[in-house]
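Below: one structure in structure tokens.
Omission of a single protein chain aside, the complex is shown with its protein chains in their original locations.
Per-chain residue numbering starts at 1, and chain names A, B and C are given in the order in which the chains are listed.
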Amino acid sequence: MSGHYTADEMMTVAAARLLRNGAVCFVGIGLPSTAANLARLIHAPEAVLVYESGPIGAKPPVLPLSIGDGNLAETADTVVSTPEIFRYWLQGGRIDVGFLGAAQLDRFANINTTVVGPYQKPTVRLPGAGGAPEISSSAKEVLIIVKQSKRTFVERLDFITSVGFLNGGDARERARLPGKGPVAVITDLCVLRPNDVTRELEVRTIHPGVDRRNIEESTSWAIRFAEDCGETEPPATEELRVLRDLKMRTAVAHGDPGEAA
Amino acid sequence: MSGHYTADEMMTVAAARLLRNGAVCFVGIGLPSTAANLARLIHAPEAVLVYESGPIGAKPPVLPLSIGDGNLAETADTVVSTPEIFRYWLQGGRIDVGFLGAAQLDRFANINTTVVGPYQKPTVRLPGAGGAPEISSSAKEVLIIVKQSKRTFVERLDFITSVGFLNGGDARERARLPGKGPVAVITDLCVLRPNDVTRELEVRTIHPGVDRRNIEESTSWAIRFAEDCGETEPPATEELRVLRDLKMRTAVAHGDPGEAA
Amino acid sequence: MAEWTSLSEAVSALVRDGDTIAMEGFTHLIPFAAGQEIIRQRRKSLSLIRMTPDVIYDQMIGAGCARKLTFSWGGNPGVGSLHRFRDAVENGWPGPLELEERSHSDLANAYVAGAANLPFAVLRGYTGSDFMQVNDRIRNITCPFTGEVLAATPAVRTDVTVIHAQKADWKGNVQLWGILGVQKEAVLAAKRAIVTVEERVRTLDAPPNACILPSWVVTAVCEVPRGATPSYAHGYYDRDNAFYRTWDRIARVRDRFQDWIERHILQTRDFDEYLRVQRDPQIQAVYS
Partner (left out) sequence: MAEWTSLSEAVSALVRDGDTIAMEGFTHLIPFAAGQEIIRQRRKSLSLIRMTPDVIYDQMIGAGCARKLTFSWGGNPGVGSLHRFRDAVENGWPGPLELEERSHSDLANAYVAGAANLPFAVLRGYTGSDFMQVNDRIRNITCPFTGEVLAATPAVRTDVTVIHAQKADWKGNVQLWGILGVQKEAVLAAKRAIVTVEERVRTLDAPPNACILPSWVVTAVCEVPRGATPSYAHGYYDRDNAFYRTWDRIARVRDRFQDWIERHILQTRDFDEYLRVQRDPQIQAVYS
């Protein structure tokens, strides 16, 4: 145990713990990249980090700001072209874990990163798909890391960019998607996992200091809690030390402490 | 002019002359490779030789024995994978001239390198297609070099491996093949070109010392001679000198004079 | 064979109003100098293609060069939104922008199909997503052997592709390394190709199997040192992360954006002068 830490730190640490050592992980930029690199520096030194820009086995000394930073290429086992990454490595079935962020998601862990509002006349134009549709379908399993709020945890997506469990139940299997889909969603409040039967997300562990009301008020649908719902293990001293070191090094390297998350 | 030379030398020199400087040439091993490299050493120093094993812009100091000799890779501008050669460079429409050999061909310059006799129970099992079917269809134009005899110039192919003009006339255009097909066939007796209308091969120039009877007796069909059929320019002293130098260097490098053709 | 020219001449001769144009570079080697020269020469009605529009297309869209955008991820990497892109899509400013939206995997495959002279690409993708409802150019295709249904998308072919690379030799053979993105495919899918390079060298001395574009697939090659800044050129200079953050402030407001374009691009003669303006602390004080 560890004294003071932020909700973001709890989220990142909880996400990092779910990446097992040796896993080949297709890493999204931002929160997923932070969590994956934290895992690599703590318990998963043999995790293989793959970025869609082409590096395979990247071991960046500081967090990349963009998906194609030079330190990814310099530290990778090899750097292939972007078509090859998507064709041979992701679609080819070589990725154990896809690690994604999300702008919005629904109770079945489907993701929207495209638009808020109607597609042709959006209220907010989001960045779009990137690699996520094929990561979410082809990776053997998917982890999603996202800050929880009524804006992100929505009743109904305006656009399905990347699939989770579609309408739930065996819908994903019936659609013959290669991978088994999201196995966990990690937020700043809790860790959720899909129900074995309905595939609806259920809160499995609640972060220390958070109560059920907080979670319910940060979710647009009537969220369920698993029967055996417990408390998330708080960040260990070592986890916090390594995470803070990493962020500090990153801020120094990129010349802007404010943007280093 | 040049004193004594062999029919093979005449054939190689006549073929080499047809490769224009600057052309990007997809080169078959054996006779085509000899002719293409002779051209490169005489009048076509800027010809770009592409081999199906992956080298682009190969400038081998001696003739390669195999399609993937090390000197092709060492002297190339770049070496790409075999899939890339066929996908981006040949099918991609980047090849000006495909330079092919043949086991058998017919009057419309269709080629057989697959079987003599029925496919399922062949009298002679030939090596097969290699790159030829797609070279003959995708290269902007094709040159064929082959020794002429009733065994090679046949009335009817047992198997069409690589297309020339199919049944002649506009059959090739109707089949929507990307390239315009064989523009010349160079043998040890003569140079043939397709008739503008029927696309049947016609003898355009006869090598010195060869007469029409020789050619007729070396062809299984009633071969036509162009109205303006003339004599092939005999090898110049310089052409012979460079060819013989190349073959000598090749024989020394490969340790077997007998195989260096 | 590639001809060595100035960037101004290359854009003038090879980029035409209404062209379909790809300017690729995946975070690395983004051809910013060329993008700005296109703005400077006031090209219009371009159909822009790029996996990640990035700041290069935010500038071109805001400056009114674009009629259409084909893309797969339109954010400011590591910072947030592309405000000019959003303003065009959300408010039609400075003019309407038609979108053709795909996923990275799709667009990468579509470039491969273009390079390979195929009319379409096949991929495992989009199942369960809403893309097919908004893009009728994403269709299904059935495997003739297994009966499986896969996604098909049309190949990307361009009138002109522009990339930036580390170096080229005197003949115009181009070499790039590090993060390669989709540049080779984008060049091979083009009718005409412009390559800007950090430096012109006597010989490439490239390692075996390096990524080389032979001179004869390139139309014009231009020596433009730092031509990829604010992105980076592996082995030459780092990414200017501060500029990407500053861009967020510049592009957020139309007036400020227009002032920036005017002062940095339209009133400068070339990229060298742009770099001098960009380094002038007095001028830059306004934007930070």
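Keep this in mind: contacts are C-beta pairs under 8 Å (C-beta built on N, C-alpha and C of every residue); 3 or more make two chains touch, one makes a residue touch a chain.
Keep in mind the model is a prediction, meaning the values are calculated, not measured.
Chemist: Which displayed chains make contact with the chain that has been left out?
Modeler: So, spelled out: the chain left out of view touches A, B, C.
Chemist: For the full complex, which residue in A:Gln91, A:Thr205 or A:Thr219 touches the chain that was left out?
Modeler: That would be A:Gln91, which touches the missing chain.
Chemist: Thinking of the whole complex, not just what is shown, which of B:Asn37, B:Ser137, B:Thr205 or B:Thr232 touches the missing chain?
Modeler: Considering the complete complex, B:Ser137 is the one touching the chain left out.
Chemist: Just name the one of C:Leu150, C:Val201 or C:Leu275 that touches the chain not displayed here.
Modeler: Answer from the full complex: C:Leu150 touches the omitted chain.
Chemist: Considering the whole complex, not just the chains shown, which residues of chain B touch the missing one?
Modeler: Given the touch definition above, chain B has residues 29-30, 52-55, 65-70, 72-73, 79-83, 85-87, 90-91, 110, 114, 119-120, 122-125, 127-134, 137-138, 159-163, 166, 172, 175-178, 254-256, 259 touching the missing chain.
Chemist: So that we can see where the missing chain sits, which residues of chain C does it touch?
Modeler: 117-120, 122-124, 137, 139-141, 143-146, 148, 150, 152, 154, 177-178, 180, 207-211, 234
Chemist: Residue-wise, where is chain A in contact with the chain that is not depicted?
Modeler: 22, 24, 48, 56-57, 73, 77-80, 87-88, 91-94, 138, 178
Everything that follows uses one rule, which is that only the chains that are shown with their structure count from here on.
Chemist: What shortest step count links chain A and chain B in the network of chain contacts?
Modeler: 2
Chemist: Which chain's mean C-alpha position is the greatest distance from chain C's?
Modeler: B
Chemist: Using the mean of all protein Cα atoms as the middle point, what chain has its own Cα mean nearest that point?
Modeler: Located nearest the centre of all protein C-alpha atoms is chain C.
Chemist: Taking the mean of the CA coordinates per chain, how far is chain A from chain B in Å?
Modeler: Averaging C-alpha atoms per chain gives centres 57 Å apart.
Chemist: Centre to centre, by mean C-alpha position, how many angstrom separate chain A and chain C?
Modeler: The computed centroid separation for chain A versus chain C comes out at 28 Å.
Chemist: Could you check chain B for residues that touch two or more other chains and list them?
Modeler: Residues of chain B never touch two or more of the other chains.
Chemist: Touching two or more other chains, which residues of chain C qualify?
Modeler: Where chain C meets two or more other chains at a single residue, that happens at 112, 184-185, 211.
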